[in-house]
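Right, one structure below, let's go through it.
Every protein chain but one is kept in place in this view of the complex.
Labels run A, B and C following the written order; every chain starts at residue 1.
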Amino acid sequence: MLSYAMKRIMQLIVTMFGVVTLVFFAIRMIPGDPAAAMAGDNLSGAALEEFRRKLGLDAPLWEQYADYLLSVIRFDFGSTITTSLPIAGLMLKALPITLMVAGFTMLLAVLIAIPLGTVAAFLANKGKKKLDNAITWTAMIVDLMPAFWTALLLMLFLSLNLKLLPASGAVSFEDPSLMLKRIALPVVVLAVSQVATLARITRTAVLEVLNEDYVRTARSMGMSEMVVVFRHALKNAMLPIITIVGLSFGNLLNGTVIVEFIFSIPGIGTLLVYGINSRDYPLVQNVILFYAFVFVAINFITDMVYKKVDPRVQF
Amino acid sequence: MENGATAGTINRPAGKQASLTQPLLQVQDLHTHFFTESGTVKAVNGVSFELQRGERLAVVGESGSGKSAMAMSLIQLIAYPGKLVSGSIRLDGKELVGLGEPELNKLRGSAIGTVFQDPMSSLDPVMRVEDQMIQPIRMHLKLGQKEARKHAVDLLTRVGIPDADNRISAYPFEMSGGMRQRVMIAMALSCRPKLILADEPTTALDVTIQAQIVELLKTMTETTGSAMMFITHDLGLVARFAQKVAVMYAGKIVESGTVGEIFSSPKHPYTQSLLKTIPSVSGEKRRRLLQIQGLPPDMKLHITGCSYKERCPAASERCYTDAPELMPREGGQSAACWLKNGLMTEGYESITTLLSQGEKPEAKEGWNRIPLNGSVSEQPDSPGDDNVVLRITDLHKHFKKASLLPWKKGAEIRAVGGISLKLQRGETMGIVGESGCGKSTTARMLLGLDEPTSGRIEINGSIQIVFQDPYSSFNPKMKISDIIAEPLHVRKIGTKEERLRRVRELIKKVGLDLSYLSRYPSQLSGGQRQRVGVARALALDPSIVVADEPTSALDVSVRAQIINLLCDLKEEMGLSFVFISHDLSTVRYISDTIAVMYLGEIVEYGPAEEIFVHPAHPYTKALLAAVPVPDPMIEGERTIEQLRGELPSPANPPAGCAFSSRCPHVTAKCTERKPPLRGYLERREVACHAVS
Amino acid sequence: MKQEAVARAVGQPAVASRPRIQLPYLSFLYVNKNAKWAMVILLPILLITFLAPFLPLQAPLESNIRASLNAPSLEHPFGTDKLGRDVFSRTLSGIKVSLFVGMTVALISLAFGIALGTASGFFGKTVDRVIMGVVDIFLAFPSLLLAIGLVAILGAGTVPVICAISLADVPRFIRLQRSLVLSLKSRPFIDAARTVQAPRLWLMTKHIVPNTIAPLLVAASITAANAILIEASLSFLGLGILPPEPSLGNIIKDGQVYLQQAWWISTLPGAVILLIAISLHFLSDGIREALDPRARK
Partner (left out) sequence: MRRRWKLNIGVLTAAVILLLSACSNTSDPATGNTTSPSATDSSTVASGEPKVLKVRFYDDPAGYDPANIFRIENENIAFNIFSGLASYASDTGEIIPDLAESWETDDNMTWTFKLRQGVQWQKGYGEFTSADVLYSYNRILDPATASPYAAEFNNVESMEAPDPYTVVFKLKTPDGNFLHQVANYHQGQIVKKEAIEEFGDQVKWNPVGTGPFAAEKIDPSSEIILVRHDDYYQGPAPIEKIIFSIIKDESTATIALQNGEIDVIMRSNREENLDILEKAGFKMNHVENYAASLKVFNLEHPILANRKVRQAWAYAVDFDAIAEGVSPRLQKGAKSLLLDWMEGYSENTTQYSYDPEKAKQLLAEAGYPDGFTIKQDGTSASGVTEQMQLEQEYLKAVGIELEFDLVDTPTYNEKRNSGDFDVSGRLLPAVNPDMVLFSYLHPDNIAPKGLNGARYNNPVLTEKLESARAEKDSAKRLKLYEEVQQIVMEEVPYLPTYAGNVYWPSKPNIEGIVINKLAQVNFYGVDIK
């Protein structure tokens, strides 16, 4: 296990090095003079040169790259240009929010989707097509609706019509109940499509397992359908589901960018959009790097969990 | 219920005062259909029989005959879209059809235990054995956790699992196939069932393990007094194991009787033919095997008359209009045929001879040796005698298992550990051994698919292969003509027309119609595919053909066709064959010489007949003993010396003689020094200290 | 669909033994139920879309401020937008753009996926390590972020959007193709060809690639559906296809703000996207089923 983890971590480091390099050069491929772009309307001539020097943008590219690599290794992310706030601090503040939104979404999605998918699979296995189709179809349709669109629909419905959840407001950990209420709508929006995706995948996975020989064995031993479905089928189906849950975290990160924008959630996605809009290279660079890291790390964790859960995998 | 007049009743063994007791299981006119989108498959189409307490009934039939569906119908575990349509199943007089799921669940596992075919997939891979075993025990026997576990450990010990108290906490993947099947049997027996359903319980196992499992099932049912219904396609197993036999064909039982009756005087043409499709027990060679022509009927179609009529040489007009019911014959036998004695009525021998001879391909024009310009002319220097087409010298293949960490060295597996062989022109050499003995690796090296680690392979001419599973050896996206032509195409031999001509010739040669050329592999039956496989192997006019388990994926009746074909080709074309198989009777039938492999090494080599009649190496002896013979008389007389344990891991073979860990005659010398392959008698070689 | 289950239960080979008429590659479209559904939805949409120029419709860009935000009627089946443009005709021309984006992305992904994935899987070793290393780097980004980043570099518009979405999908296709190739590589029919010393190119073009096409098409049709949806998301962020050229994405985005007053602008094209996406999913299910009788919907 440990040596496998080591190997994966080594791979991860290589990948992250590639990511750092890619991000660095990609950002510099953005057309236009970054210093002038960042300075906006306000600087010209000598002031601009001064500004450029301050940013270290006057150095040759490879030197900038080396500097950047060093600073990444030192976990020194510097400050943003536009706000001169430390980037690490900003990210540390935004991270729990994004993670909370993503985490709750995943939790909600898993809690709803897995039973739903299992039930659908069970129905399909028993040949009860109508109910299965109802679930599958709804899931498919919901799955395919663009997030920004569902966001608005749900906002109109849950927030404006039913007055259940607020559409805006402060996001602060000081008042947990308010916080939960505040992130509820974004979580619901994100969860809706996650539920749909996960339920469909769960259904497929469970259905496949229900056709396995060992399920027949369990049935032949007189185990009830509940035992068969939940002890045997679901447990085995968990393995592909874990993988998919891990992968869908990536989609979730996609989703958080849009949802954070719509609901003004001060998470990492907001930070990114802010960075892009204000051409704050250090910020964008680090946020993207961070996203990639989270993504890669989640894949790593998923992999490890998978290996841990599946007794067949040995090291 | 008690009206034993039901057609198809298997009479109780005479001499027992059974008339007082009710039969354990009474099945009457059972129908199970699968409602698919393309039509209703009548998998079980009116089956009736009875089973007495403690009796072992074998249900035989080809794949698709509905035997498994019938067994599953008994416990009403038919996967959607299947459904038990009608009929009656009485267990101890209690009607099971129409019971609700909860009641059925009370019976499943407790009154009826089930053992499935594939032990690898029949146990939940992510659950410990104890979790899978204890729950049903607690439920059915109403035991507490501790008692249930004790009971489970007990059972595991009884089915021969060493150190059961610890092994019960293992996951299935931590056990070998044989062990898993033992667990399955323990599970099936765990709640003291009156009836055990065993659906091909040994098909997926190696022959030595199969012998162990069969023996286990036999003793277990004898000690517990459970009755058993045993589904198989292996007539040898039936002979060894069953007391009663029911032969199924197209969803119906066509013949039933005691095992002795069925083997000595079969009454239904199907049974009669089936028994002739397998190589004879005596080892008599060159008798063509009987081929049953045609294919089983499509179960989606309505069948008028006898379902066997299209394949029956004795079919008359009546057979096309009226379906014969299962009718009692003398003794306890009954058969579903209008003729009293089946083919025997007309003269058994004459018909079967007619059949086998008639099937021989007429393509006698002889084989074009140099049909195409630019043909293969590989004639590497063949040292010494010109008649040797293949010479293998000290062949090794070691696989390195990659380590996860680059700085650590991976384990090394010696798949083939130094073998030397010689093959004469026109000779057929059989390589036998259990899975993992290195026979397939050897074949791959012969064909150049794997690089040998060391050693030499010299081939005079070229070498081709017939694969085990014909379907997966064809590119599904290619037409048959392209598949056969591929070797020529790749080698750029001949023009397009010439190649096509050659392909036509080849397909005729293997006994297929030209119309098959434009089809895709998926549109052919298993036997037809394997014929195409043979045709492809012949395309380049090889001197040697390697046949890697060419019949193991095929049904019994089809097997005979392929074996006949190979024999014909061998005769006509003077081909040399390397025939790899674990089916010893087939190997014996087809081979001139035999090499017995164990853990990557040859332990015995010599002429086939001699080895079969007088095996010298203890492993060969055990192997031969393990193979059941399709003759209940012989089986009844045999004392089977079972091989202990299982094949050791090739990554970690025992010191000294590789077989020492399982050898019944092991001595200290065996574990210290590896015995070399030495000459024995005239033409034989054996690697054993005890043989000289 | 149930054949394999039956076959397993009955113990019969899943494949019919009697000869059938072999249908060409696309035969599943009219044999397979899912694929049939896909066609039932897609064909009429395509038909109307390409007949649009001949229909008596207001041109997609023609505005009429007096007819602003009209509800759906016979004259304007999908109503009108703020500028009084006919949403129906805009939707039709948006379908063209969206389908173009979807198809192009699918084709690009297929092309690169097949080329690089086959190379990676077939040659292994260094080639594999290099290709998969790069793929891993790209897969380290959530797909939308990658697209956003690329559009930030290339600017908005049809071509950048296609590039951006493809960039996120190509690595996935390479991965898929590689795994397909790896599993095919050990199949007996490859061995069969190798025993006659078939050259690598022959193995790849005759045996490997033809057998990966079907699963790739499954993935490609889903990718096309996703590309259409991602284009919509990019449009929402102002990074998609630019108005006035209508794409389903930017019509929905524009209409989104009128959801409270004029639901039709956003909803009806949204339904069309759904229909297209669903039919593409059907298509993929259809291909999958045609490919593998065991797969269930």
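Following the convention adopted for this analysis, contacts are C-beta pairs under 8 Å (C-beta built on N, C-alpha and C of every residue); 3 or more make two chains touch, one makes a residue touch a chain.
None of the values given here were measured: they were computed from a predicted structure.
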Interface partners of the hidden chain - shown chains only, full complex considered: A, C
Residue, one of A:I13, A:L107 or A:A134, that touches the chain absent here: A:A134
Option from C:A119, C:V135, C:A193 or C:L259 whose C-beta touches the chain left out: C:L259
Which of A:M155, A:V215 or A:V228 contacts the chain that the document leaves out: A:M155
Absent-chain interface as seen on chain C, which is shown: 61, 63, 65, 68, 82-83, 152, 155-157, 238-239, 242-244, 250, 254, 256-263, 266-267, 271, 274, 278
Hidden partner chain, residues of chain A it touches: 31-33, 36-38, 40-45, 47, 50-51, 82-85, 90, 93-94, 129-130, 133-134, 137-138, 141, 145, 152-153, 155-157, 159-161, 163, 166-172, 261-264, 266, 270-271, 274, 276-279
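We adopt the following convention: only the chains that are shown with their structure count from here on.
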Pairwise touch network: line, ring, star, complete, or other: complete
Cα-centroid distance, chain A relative to chain B, in whole angstrom: 51
Centre-of-Cα separation between chain C and chain A, whole angstrom: 23
Touching two or more other chains - residue numbers and ranges from chain C: 5, 8
Residues of chain B engaged with two or more neighbouring chains: 79-81
Chain C partner contacts - residues on chain A that touch it in the complex: 11, 14-16, 18-19, 22, 26, 29-31, 124, 136, 140-141, 144-149, 152-153, 156, 204, 207, 211, 250-251, 253-254, 257-258, 261, 272-273, 276, 288, 291-292, 295-296
Of all residues in chain B, those that touch chain C in their complex: 34, 36-38, 41, 43, 63-69, 72, 78-82, 295, 298-299, 444, 447-449, 463-465, 467-469, 472-478, 486-487, 490-491, 515, 518-520, 522-526, 536, 540
Residues on chain B engaged by chain A in the complex (per definition of touch): 75, 77, 79-81, 101-102, 104-110, 113-114, 116, 118, 121-127, 132, 135-136, 139-140, 171, 173, 184, 187, 404-405, 408
